[in-house]
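A single protein chain has been removed from this complex, and every other one stays in its place.
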Amino acid sequence: MTITANSFKTNYLPTWCPGCGDFGIWMALKNALAELGIGPDEALLIYGIGCHGNMSAWVRTYGVVGLHGRTLPMAQGAKLANHTVPVIVISGDGDGLGEGGNHFIHAAKRNPDITVLIHDNQVYALTTGQASPTAKQGFITKSTPDGVVDEPVNPLTLAIVSGATFVARGFAGDMPGLTKLIAQAVKHKGFAVVDILQPCVTFDHVHTYPWYRSRLYELSSGGYTPTNKLAAIKKALEWGDKIPVGIFYQELTSTNEDREPALTNGPLAGQTLGVADVDTLLSEFR
Amino acid sequence: MTITANSFKTNYLPTWCPGCGDFGIWMALKNALAELGIGPDEALLIYGIGCHGNMSAWVRTYGVVGLHGRTLPMAQGAKLANHTVPVIVISGDGDGLGEGGNHFIHAAKRNPDITVLIHDNQVYALTTGQASPTAKQGFITKSTPDGVVDEPVNPLTLAIVSGATFVARGFAGDMPGLTKLIAQAVKHKGFAVVDILQPCVTFDHVHTYPWYRSRLYELSSGGYTPTNKLAAIKKALEWGDKIPVGIFYQELTSTNEDREPALTNGPLAGQTLGVADVDTLLSEFR
Amino acid sequence: MAQSITWKIGGEAGFGIMASGTMLARAFSRHGYYIFTLNEYPSLIRGGHNAVTVRIATAPFYSLDRSLHILVALNKETVELHKNELREGTVIVFDPHDYEWKEEELPPGIILIPVPFRELVQKKGGEVIMRNTVALGTSIAILGAPFECLADVVRDQFARKGEAVVNHNIEIARAGYDAVGDAATALSALRLDSIEKKNDYLLINGSEAVGIGAVRAGLKFAAIYPMTPINALISFLADHAKSLGIVYKQPEDEIAGINMAIGAAISGVRSMVATSGGGFALMVEGLSLAGMIEVPLVIDMGMRVGPATGMPTWTEQGDLQFIIHAGHGEFPRIVLAPANATEAYELTVKAFHLAEEFHVPVFILTDKYLNESQWCVEAVVLERDVVINRGKVMTLGSEKSTTSFKRYDLISPDGISARSFPGMKGGQYIANSYEHDETGMVSEDSAMRTKMVDRRLKKIAAIRKVMMPPVVYGDQSSKTVIVTWGSTLGPVLAAMKANTRIIHFPWLYPFPADATKELLTGATRVIDIEQNATGQLASLIRAETGIEITEKFLKYDGRPWLPEEIIERIKV
Partner (left out) sequence: MAQSITWKIGGEAGFGIMASGTMLARAFSRHGYYIFTLNEYPSLIRGGHNAVTVRIATAPFYSLDRSLHILVALNKETVELHKNELREGTVIVFDPHDYEWKEEELPPGIILIPVPFRELVQKKGGEVIMRNTVALGTSIAILGAPFECLADVVRDQFARKGEAVVNHNIEIARAGYDAVGDAATALSALRLDSIEKKNDYLLINGSEAVGIGAVRAGLKFAAIYPMTPINALISFLADHAKSLGIVYKQPEDEIAGINMAIGAAISGVRSMVATSGGGFALMVEGLSLAGMIEVPLVIDMGMRVGPATGMPTWTEQGDLQFIIHAGHGEFPRIVLAPANATEAYELTVKAFHLAEEFHVPVFILTDKYLNESQWCVEAVVLERDVVINRGKVMTLGSEKSTTSFKRYDLISPDGISARSFPGMKGGQYIANSYEHDETGMVSEDSAMRTKMVDRRLKKIAAIRKVMMPPVVYGDQSSKTVIVTWGSTLGPVLAAMKANTRIIHFPWLYPFPADATKELLTGATRVIDIEQNATGQLASLIRAETGIEITEKFLKYDGRPWLPEEIIERIKV
């Protein structure tokens, strides 16, 4: 059976607000899975809690909807238990960088072969629109009636300095581009972070589709090569009239799973349980 | 009464292992406080849980020994409640960057006027020597009998990209230098991070005093000026035969406390409690 | 003429359903009517089904009941989902262009009032999203109130947006009002009786009640991570931070929240956190810390349906035992559980005082139903003077700066020692999460440990002296007794028949065991009514008094109890 975007259909239709950027991410993700030939029972999708995570009801695969902020530890545990299954994390800027910020930097340093999509909408949308960690200064939200005063978290620089080996930014309004980016991220062997600019049409009337469209440019179009950390950080700091999208940094090195001796015999989940040589184990305690 | 290092004396003598790097940090801190004329009842020291935190028993000031990993939220709450009191955090690499990693990046983005000293010894010393987040690859510890496999956390780059406005590295074996650095950090208005290379003589037989001494060089000696983020990150990535110490980055901007309208009337702790104009408040709900 | 009307509006999420409910409610509360509003919505922003129910009455009441007088259906789903709330005589207001309704699909005796919402809006140059405003106009007409009642509220609601928007909305509401015409007059049974405005009420939800209580009691610092059902408290505090001179900080997670609040408390300000079960789970270590270092801390714990993420926008009382036992090690705490917004206000004020009197964490255990429903609260209650007593604080100048302050002295007979705050001359001590001596210095000495445990636990005896007894309603001599707590009290009171006694526990912990035992002695039938699946109050009563309650009415589908359900079950 060929896998198409339709293979992931469930009985539910999205309940996102009409025009929400999450639609674009949803379709790009299904397209990317279809393109890579990964079927519903072959992938494990791990969702955060937020509007983004509601996606679980309209994508049929193995899925985990865990706790707010805890997608990455869940993903790492699952991946170590069976590293033959592709693991994709659907997270939000609040989920992944607020509640889950510690896991983000520590996952990056371990380089598990996991893809993380961050629905970056600058708000805690599901809880009706408080500022998220990526909210830019001055942005007025329910929790910041006089505008955000903190420096925003930059998911890209944070990922790069923490050790992520694939760091990219996409746009929810560019489905073909995003499909390609997600497919590349999933194919990448290592910790792949895709920060996706996602307009929230309900709680953000500043960063709209036109706002982004008039600013975004594709990194590769300027001949940028994503191989140097410092250059990547420099690019990642650009935010204003021009905002780059594309792959900022990529590097191939051993993964968290490669580094576990137990996995050289195949997935943990498939191994015989128990201790083969009890005597040797016990002899230490005599 | 003039304040000297002796002003902070308690009835306890340090129980650290003879030769522990924590001794140097302890003395440098007391010297810095004395130099700045901050007395025992004028400062609030907030300690993590670890060998570093045991310092609380031999420094007499207002102190909080809170929970493992939670120094920074505690410090921010205390500072917002009374921003006239200098707040200094004594943390470890496990405490501040492992358990407390999320608070580190989020404190940095808010830029509270707090100083953080990270006792960076690459181990969880108090729990008898497991690898800490800053442990370098290949380092053998109790929890990594075949050597650390992850990328280490770099406290400096992490602090810089997260928004810290004073980012420095010191060495526990250089008391005068460290005294100066700590004094500068405390004087800095904003979030000041001092990563302190601290030999653990019991659980780390690699990164010894001589190991460090043969590699360290002072940033300022090469004419480096700590005003550019990218340059600072580049320097902070240096680790090998040559390891820089000193101030990597400094910037003056408004602090977390400056940005709270309620504090313009003086410290929260000193304000009258309750609602002055109850009628206006209630009128909204009619 | 009606003494009480239950009105509901339903439609797709995102169409201003919630706001409509508040506007209708306010149109009547301003004139002294008794009001209650309940919202029902899934954990989605749009696309799901939203509904708000408003009950308006000329006399006090305790709860909604199952049947509706008026259902405003902005889509067909509304009628389908709420079919079992219809009864003979219920009026359904709907847009005939939206869907066609066949009488036979409905229960008998329903009155259909078609109003072309969309057409009216369009005629007036409005947007689809303004259909609810038309519906409000229609509703006011059916309820027989003067249009000005609604116009006033619309005016205030849109004032920030300028005169033009105000007038446009009033015009659209008016169109709805006029659309009913004669039909309204025919429905005279739905016209609300007039009320002499003698009651000065405010319409607030439970979260706002907690917020008003907190600021009146001297709250200066709050660190609250967003979470249903306490988001309205965040909005309240963020919106008033500047005007009231308080700090609201949005922390990166709940762990940061509670530790920030503890830090602020150590530094001398009254502080609080608020969250729901899952967020509180992350605060449990901080709770134990507060217990150990004896920091006053108020925790507004808004229950919702668990376990895990559960049904985040629905109500439950499933965390009582969790809250009572949360935290490693042994230390005192206080748990208060308001039944309604008035109690939420009063117990919040109390919570701040108890926290600083006893240096313990104090919980206000609320739930989704309490927090997000709007309640009438008498203005005099909220206006009453609040006297702020900071508890024992170090006398300035009493200490030398060369020794440390005995923050945890072993002399105070009740275990409560004076606090000092950083910066106070000579007040330095360590707020130490390790076991410690009188100045907070770490100590692992066997005798010191025992003394310090005794000292902390001694506070329980002191707390017991000021404990609130259970509140008894109904027939004081009845041998049929219902025990209940929190917001379930409302439906229970509404269901109360003659010879029944109801015991409600606004103060749950330390548990008032003696008083409860006495109240239950002689009862021949004891019924426990709760919004959870295991009967947690009954368990608590058994653990504390030995009395086993075998008859339990438990509901755990996320929907609050209805009086009818209780009545049916009591009969058996």
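All chains are identified by letter, namely A, B and C, in their written order; residue positions are counted from 1 within each chain.
Going forward, a contact is a pair of C-beta atoms (placed from the backbone, for glycine too) under 8 Å apart; a residue touches a chain by one contact, two chains touch by 3 or more.
Everything numeric here is computed off the predicted structure, so don't read it as measured data.
Of the listed residues A:Leu36, A:Val64, A:Ile140 or A:Met175, the one in contact with the hidden chain in the full complex is A:Val64. Summary of contacts with the chain left out: across C:His97, C:Lys197 or C:His328, the touching residue is C:His328. The chain not shown here is touched by just one of C:Ile9, C:Ala274 or C:Ile293, and that residue is C:Ile293.
Here one chain is not drawn; of B:Thr127, B:Thr208 or B:Asn228, the residue touching it is B:Thr127.
Of the options C:Leu74, C:Val166, C:Val210 or C:Ala281, the residue whose C-beta touches the omitted chain is C:Ala281. Taking the whole complex into account, subunit B touches the unshown chain at residues 13-18, 49, 51, 54, 65, 67-69, 94, 98-99, 101, 124-128, 130-131, 133, 142-146, 202. As for the chain not pictured, it touches subunit A at residues 1, 10-12, 39-44, 46, 49, 54, 56-57, 60-67, 70, 72-82, 84-85, 102-103, 105-106, 260-263, 265, 268-269, 271, 273-275, 278-279, 281-282, 285-286. Taking the whole complex into account, subunit C touches the unshown chain at residues 42-43, 255, 276-278, 280-282, 284-285, 287-289, 291-293, 303, 305-314, 316, 318-319, 321-322, 324-331, 433-435, 444, 446-447, 449-450, 453-454, 457, 532-534, 539, 542-543, 546-548, 556-559.
As a working rule, only the chains that are shown with their structure count from here on.
By the count of C-beta pairs in contact, the leading chain pair is B-C.
Taking each chain's centre as the average of its CA atoms, subunit A and subunit C sit 36 Å apart. Between subunit A and subunit B the centroid-to-centroid distance comes to 31 Å (mean Cα coordinates, whole Å). Per-chain Cα centroids separate subunit B from subunit C by 41 Å. In subunit A, 98, 101, 133, 146 are the positions where the chain touches two or more neighbouring chains simultaneously. In subunit C, the residues touching two or more other chains are 242, 252-253.
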